[in-house]
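Before I ask anything, here is the structure I am working with.
Removed: one protein chain of the complex. Kept in place: all other protein chains.
Let's look at chain A:
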(Lines give C-alpha, C1' and ligand atoms only; values in the text may rest on other atoms or scores of the structure.)
Protein backbone atom coordinates (compact mmCIF):
# COMPACT_ATOMS: atom_id res chain seq x y z
CA UNK A 1 0.00 0.00 0.00
CA UNK A 2 1.40 3.26 -0.90
CA UNK A 3 1.03 5.94 1.82
CA UNK A 4 0.74 9.17 0.07
CA UNK A 5 1.78 11.80 2.62
CA UNK A 6 0.72 14.68 0.59
CA UNK A 7 -2.26 16.77 1.40
CA UNK A 8 -4.19 15.34 -1.38
CA UNK A 9 -4.25 11.86 -0.07
CA UNK A 10 -4.90 12.99 3.49
CA UNK A 11 -7.62 15.11 2.19
CA UNK A 12 -8.57 12.07 0.18
CA UNK A 13 -9.44 9.33 2.67
CA UNK A 14 -10.55 11.48 5.58
CA UNK A 15 -12.35 13.82 3.28
CA UNK A 16 -13.88 10.82 1.69
CA UNK A 17 -14.90 9.55 5.09
CA UNK A 18 -16.15 13.01 5.98
CA UNK A 19 -18.06 13.11 2.77
CA UNK A 20 -19.52 9.69 3.44
CA UNK A 21 -20.42 10.78 6.99
CA UNK A 22 -22.14 13.86 5.68
CA UNK A 23 -23.94 11.72 3.15
CA UNK A 24 -25.12 9.32 5.83
CA UNK A 25 -26.24 12.17 8.04
CA UNK A 26 -27.96 13.78 5.17
CA UNK A 27 -29.80 10.60 4.17
CA UNK A 28 -30.61 9.89 7.78
CA UNK A 29 -32.05 13.36 8.07
CA UNK A 30 -34.03 12.85 4.90
CA UNK A 31 -35.31 9.60 6.19
CA UNK A 32 -36.34 11.23 9.46
CA UNK A 33 -37.98 14.06 7.58
CA UNK A 34 -39.78 11.59 5.40
CA UNK A 35 -40.91 9.62 8.40
CA UNK A 36 -42.05 12.76 10.13
CA UNK A 37 -43.98 13.79 7.03
CA UNK A 38 -45.50 10.41 6.78
CA UNK A 39 -46.54 10.54 10.38
CA UNK A 40 -48.08 13.92 9.87
CA UNK A 41 -49.76 12.65 6.74
CA UNK A 42 -51.33 9.71 8.51
CA UNK A 43 -52.36 11.90 11.39
CA UNK A 44 -54.03 14.25 9.00
CA UNK A 45 -55.62 11.32 7.22
CA UNK A 46 -57.18 10.06 10.45
CA UNK A 47 -58.34 13.56 11.24
CA UNK A 48 -59.97 13.85 7.84
CA UNK A 49 -61.71 10.53 8.38
CA UNK A 50 -62.93 11.62 11.80
CA UNK A 51 -64.20 14.89 10.43
CA UNK A 52 -65.97 13.14 7.60
CA UNK A 53 -67.74 10.84 10.03
CA UNK A 54 -68.78 13.76 12.12
CA UNK A 55 -70.06 15.54 9.02
CA UNK A 56 -72.21 12.54 8.04
CA UNK A 57 -73.63 12.26 11.53
CA UNK A 58 -74.54 15.91 11.57
CA UNK A 59 -76.11 15.67 8.13
CA UNK A 60 -78.26 12.74 9.21
CA UNK A 61 -79.40 14.52 12.33
CA UNK A 62 -80.22 17.63 10.37
CA UNK A 63 -82.35 15.59 7.99
CA UNK A 64 -84.22 13.97 10.87
CA UNK A 65 -84.96 17.29 12.40
CA UNK A 66 -86.24 18.61 9.12
CA UNK A 67 -88.54 15.66 8.70
CA UNK A 68 -89.86 16.06 12.22
CA UNK A 69 -90.55 19.70 11.61
CA UNK A 70 -92.33 18.91 8.34
CA UNK A 71 -94.50 16.27 10.00
CA UNK A 72 -95.48 18.58 12.76
CA UNK A 73 -96.36 21.36 10.33
CA UNK A 74 -98.78 19.02 8.50
CA UNK A 75 -100.76 18.47 11.69
CA UNK A 76 -100.99 22.16 12.25
CA UNK A 77 -104.12 23.74 10.65
CA UNK A 78 -103.79 25.30 7.26
CA UNK A 79 -104.54 28.66 8.68
CA UNK A 80 -101.55 28.01 10.82
CA UNK A 81 -103.13 28.63 14.20
CA UNK A 82 -100.86 26.87 16.60
CA UNK A 83 -103.85 25.66 18.71
CA UNK A 84 -106.41 23.13 17.39
CA UNK A 85 -109.68 23.57 19.25
CA UNK A 86 -111.01 20.59 21.13
CA UNK A 87 -114.28 21.00 19.33
CA UNK A 88 -112.65 20.47 15.95
CA UNK A 89 -110.90 17.34 17.15
CA UNK A 90 -114.10 15.94 18.59
CA UNK A 91 -116.02 16.78 15.41
CA UNK A 92 -113.51 15.04 13.23
CA UNK A 93 -113.54 11.97 15.47
CA UNK A 94 -117.34 11.89 15.38
CA UNK A 95 -117.38 12.05 11.59
CA UNK A 96 -114.87 9.24 11.44
CA UNK A 97 -116.93 7.03 13.72
CA UNK A 98 -120.09 7.88 11.79
CA UNK A 99 -118.43 6.84 8.54
CA UNK A 100 -117.42 3.53 10.07
CA UNK A 101 -120.97 2.95 11.31
CA UNK A 102 -122.33 3.69 7.85
CA UNK A 103 -119.85 1.25 6.34
CA UNK A 104 -121.13 -1.54 8.59
CA UNK A 105 -123.89 -2.01 6.03
CA UNK A 106 -121.43 -3.92 3.92
CA UNK A 107 -121.10 -6.66 6.51
CA UNK A 108 -124.70 -7.68 5.75
CA UNK A 109 -126.06 -7.23 9.26
CA UNK A 110 -125.96 -3.85 10.99
CA UNK A 111 -128.13 -1.81 13.25
CA UNK A 112 -128.78 1.52 14.92
CA UNK A 113 -130.08 2.18 18.37
CA UNK A 114 -133.43 3.97 18.43
CA UNK A 115 -135.37 5.64 21.21
CA UNK A 116 -137.36 2.45 21.80
CA UNK A 117 -134.90 -0.25 20.83
CA UNK A 118 -132.88 -1.02 17.76
CA UNK A 119 -133.41 -0.87 14.02
CA UNK A 120 -131.65 -3.82 12.39
CA UNK A 121 -130.63 -3.63 8.74
CA UNK A 122 -130.07 -6.77 6.68
CA UNK A 123 -128.21 -5.98 3.48
CA UNK A 124 -128.41 -8.80 0.97
CA UNK A 125 -125.79 -9.65 -1.59
CA UNK A 126 -125.15 -12.31 -4.22
CA UNK A 127 -121.82 -13.04 -5.87
CA UNK A 128 -120.34 -9.78 -4.70
CA UNK A 129 -123.27 -7.67 -5.89
CA UNK A 130 -124.93 -5.61 -3.17
CA UNK A 131 -128.69 -6.05 -3.45
CA UNK A 132 -131.70 -4.76 -1.48
CA UNK A 133 -131.64 -3.90 2.23
CA UNK A 134 -134.40 -4.94 4.62
CA UNK A 135 -135.15 -3.45 8.03
CA UNK A 136 -136.66 -4.67 11.28
CA UNK A 137 -137.43 -2.13 13.97
CA UNK A 138 -137.41 -3.90 17.34
CA UNK A 139 -138.87 -2.56 20.57
CA UNK A 140 -136.81 -3.64 23.53
CA UNK A 141 -139.43 -4.60 26.07
CA UNK A 142 -140.49 -7.79 27.77
CA UNK A 143 -141.62 -9.43 25.52
CA UNK A 144 -139.45 -8.29 22.65
CA UNK A 145 -141.62 -7.20 19.76
CA UNK A 146 -141.33 -5.99 16.19
CA UNK A 147 -142.57 -2.43 15.75
CA UNK A 148 -142.50 -2.38 11.98
CA UNK A 149 -140.40 -3.90 9.21
CA UNK A 150 -139.81 -3.99 5.49
CA UNK A 151 -139.58 -7.77 5.08
CA UNK A 152 -141.67 -8.96 2.10
CA UNK A 153 -144.90 -10.65 3.11
CA UNK A 154 -143.98 -14.01 1.54
CA UNK A 155 -140.91 -14.48 3.75
CA UNK A 156 -142.00 -16.52 6.83
CA UNK A 157 -141.27 -13.76 9.35
CA UNK A 158 -144.11 -14.67 11.75
CA UNK A 159 -142.99 -18.29 11.85
CA UNK A 160 -139.39 -17.35 12.60
CA UNK A 161 -140.29 -14.75 15.21
CA UNK A 162 -142.68 -17.16 16.95
CA UNK A 163 -139.90 -19.73 17.16
CA UNK A 164 -136.84 -17.67 17.98
CA UNK A 165 -137.49 -14.00 18.70
CA UNK A 166 -138.01 -14.32 22.44
CA UNK A 167 -135.49 -17.07 23.12
CA UNK A 168 -132.56 -16.61 20.78
CA UNK A 169 -132.50 -13.33 18.92
CA UNK A 170 -129.14 -14.04 17.31
CA UNK A 171 -130.53 -17.21 15.71
CA UNK A 172 -133.63 -15.29 14.65
CA UNK A 173 -131.57 -12.67 12.85
CA UNK A 174 -129.25 -15.20 11.24
CA UNK A 175 -132.17 -17.29 9.97
CA UNK A 176 -133.80 -14.20 8.57
CA UNK A 177 -130.50 -13.23 6.91
CA UNK A 178 -130.32 -16.67 5.35
CA UNK A 179 -133.85 -16.51 3.95
CA UNK A 180 -133.47 -12.97 2.65
CA UNK A 181 -130.05 -13.52 1.07
CA UNK A 182 -131.24 -16.73 -0.63
CA UNK A 183 -134.37 -14.94 -1.90
CA UNK A 184 -132.27 -12.02 -3.14
CA UNK A 185 -129.92 -14.44 -4.90
CA UNK A 186 -132.73 -16.33 -6.61
CA UNK A 187 -134.40 -13.09 -7.65
CA UNK A 188 -131.09 -11.76 -9.00
CA UNK A 189 -130.60 -14.87 -11.16
CA UNK A 190 -134.15 -14.72 -12.52
CA UNK A 191 -133.85 -10.99 -13.27
CA UNK A 192 -130.49 -11.50 -15.02
CA UNK A 193 -131.96 -14.30 -17.13
CA UNK A 194 -134.92 -12.14 -18.16
CA UNK A 195 -132.88 -9.05 -18.99
CA UNK A 196 -129.50 -10.26 -20.26
CA UNK A 197 -130.42 -13.54 -21.96
CA UNK A 198 -133.85 -12.75 -23.37
CA UNK A 199 -132.58 -13.83 -26.81
CA UNK A 200 -132.18 -17.41 -25.56
CA UNK A 201 -135.73 -17.64 -24.20
CA UNK A 202 -138.48 -18.83 -26.52
CA UNK A 203 -141.30 -17.54 -24.31
CA UNK A 204 -141.86 -15.64 -21.06
CA UNK A 205 -140.07 -16.69 -17.89
CA UNK A 206 -142.62 -18.04 -15.43
CA UNK A 207 -141.80 -17.19 -11.84
CA UNK A 208 -143.46 -16.49 -8.50
CA UNK A 209 -142.99 -14.11 -5.58
CA UNK A 210 -140.37 -16.20 -3.78
CA UNK A 211 -138.62 -17.02 -7.08
CA UNK A 212 -138.63 -20.65 -5.98
CA UNK A 213 -140.23 -22.01 -9.12
CA UNK A 214 -138.90 -21.04 -12.54
CA UNK A 215 -140.22 -22.43 -15.77
CA UNK A 216 -138.97 -21.45 -19.23
CA UNK A 217 -138.29 -22.67 -22.74
CA UNK A 218 -134.84 -21.97 -24.09
CA UNK A 219 -132.50 -22.60 -26.97
CA UNK A 220 -128.77 -23.06 -26.66
CA UNK A 221 -128.16 -20.88 -29.70
CA UNK A 222 -130.35 -17.79 -30.00
CA UNK A 223 -130.49 -17.81 -33.79
CA UNK A 224 -129.47 -21.36 -34.48
CA UNK A 225 -131.32 -24.51 -35.26
CA UNK A 226 -130.90 -26.05 -31.84
CA UNK A 227 -133.90 -27.68 -30.24
CA UNK A 228 -135.91 -25.78 -27.70
CA UNK A 229 -135.65 -27.35 -24.27
CA UNK A 230 -138.14 -26.79 -21.45
CA UNK A 231 -136.59 -26.29 -18.06
CA UNK A 232 -138.38 -26.41 -14.74
CA UNK A 233 -136.36 -25.42 -11.68
CA UNK A 234 -137.69 -25.94 -8.15
CA UNK A 235 -136.03 -24.44 -5.10
CA UNK A 236 -137.49 -26.41 -2.24
CA UNK A 237 -134.89 -25.19 0.22
CA UNK A 238 -135.67 -21.53 0.80
CA UNK A 239 -132.27 -20.92 2.35
CA UNK A 240 -130.33 -21.68 -0.84
CA UNK A 241 -130.00 -19.92 -4.17
CA UNK A 242 -129.45 -23.11 -6.21
CA UNK A 243 -132.31 -25.40 -7.26
CA UNK A 244 -133.14 -28.66 -5.51
CA UNK A 245 -135.06 -30.15 -8.46
CA UNK A 246 -134.30 -29.70 -12.13
CA UNK A 247 -136.13 -31.20 -15.07
CA UNK A 248 -135.12 -30.43 -18.63
CA UNK A 249 -137.47 -31.86 -21.23
CA UNK A 250 -137.84 -31.77 -24.93
CA UNK A 251 -141.11 -30.56 -26.37
CA UNK A 252 -141.86 -32.90 -29.15
CA UNK A 253 -143.01 -36.33 -30.09
CA UNK A 254 -139.92 -37.75 -31.79
CA UNK A 255 -137.31 -39.41 -29.65
CA UNK A 256 -134.22 -37.33 -29.12
CA UNK A 257 -131.05 -38.28 -30.93
CA UNK A 258 -128.28 -39.44 -28.62
CA UNK A 259 -126.29 -36.22 -28.92
CA UNK A 260 -129.30 -34.09 -27.98
CA UNK A 261 -130.05 -36.51 -25.14
CA UNK A 262 -126.49 -36.01 -23.90
CA UNK A 263 -126.94 -32.29 -24.08
CA UNK A 264 -130.23 -32.47 -22.24
CA UNK A 265 -128.66 -34.47 -19.41
CA UNK A 266 -125.63 -32.17 -19.21
CA UNK A 267 -127.90 -29.13 -19.05
CA UNK A 268 -129.74 -30.65 -16.12
CA UNK A 269 -126.44 -30.99 -14.29
CA UNK A 270 -125.45 -27.46 -15.18
CA UNK A 271 -128.64 -25.99 -13.76
CA UNK A 272 -128.09 -27.94 -10.53
CA UNK A 273 -124.57 -26.78 -9.98
CA UNK A 274 -124.27 -23.26 -11.35
CA UNK A 275 -126.29 -20.07 -10.92
CA UNK A 276 -128.78 -19.58 -13.73
CA UNK A 277 -127.19 -16.61 -15.46
CA UNK A 278 -123.78 -18.28 -15.39
CA UNK A 279 -125.22 -21.29 -17.21
CA UNK A 280 -126.50 -19.03 -19.95
CA UNK A 281 -123.21 -17.13 -20.07
CA UNK A 282 -121.50 -20.44 -20.79
CA UNK A 283 -124.08 -21.14 -23.53
CA UNK A 284 -123.30 -17.75 -25.04
CA UNK A 285 -119.57 -18.43 -24.91
CA UNK A 286 -119.95 -21.83 -26.54
CA UNK A 287 -122.00 -20.14 -29.23
CA UNK A 288 -119.21 -17.63 -29.83
CA UNK A 289 -116.67 -20.44 -30.12
CA UNK A 290 -118.88 -22.17 -32.67
CA UNK A 291 -119.18 -18.93 -34.64
CA UNK A 292 -115.43 -18.54 -34.66
CA UNK A 293 -114.98 -22.07 -35.94
CA UNK A 294 -117.45 -21.43 -38.75
CA UNK A 295 -115.58 -18.30 -39.77
CA UNK A 296 -112.20 -19.98 -39.83
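We adopt the following convention: contacts are C-beta pairs under 8 Å (C-beta built on N, C-alpha and C of every residue); 3 or more make two chains touch, one makes a residue touch a chain; residues count from 1.
Heads up, the rule we're going with is that contacts and distances are computed from a predicted model.
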item: Protein that the absent chain corresponds to, by UniProt name, given "Sesquipedalian", "N(6)-L-threonylcarbamoyladenine synthase", "Response regulatory domain-containing protein" or "Centromere protein N isoform X1"; value: "Centromere protein N isoform X1"
item: Among A:16, A:55, A:68 or A:98, the residue in touch with the chain that has been omitted; value: A:98
item: Contact partner of the left-out chain, one of A:119, A:201 or A:270; value: A:119
item: Contacting the left-out chain in the complete assembly, out of A:209, A:247, A:266 or A:282; value: A:209
item: Option touching the unshown chain, where A:125, A:169 or A:234 are the choices; value: A:234
item: Touching residues (missing chain, whole complex) on chain A; value: 98, 101-102, 104-105, 110, 112, 114-115, 119, 121, 135, 137, 148-150, 153-154, 206-210, 212-213, 215, 234, 236, 238
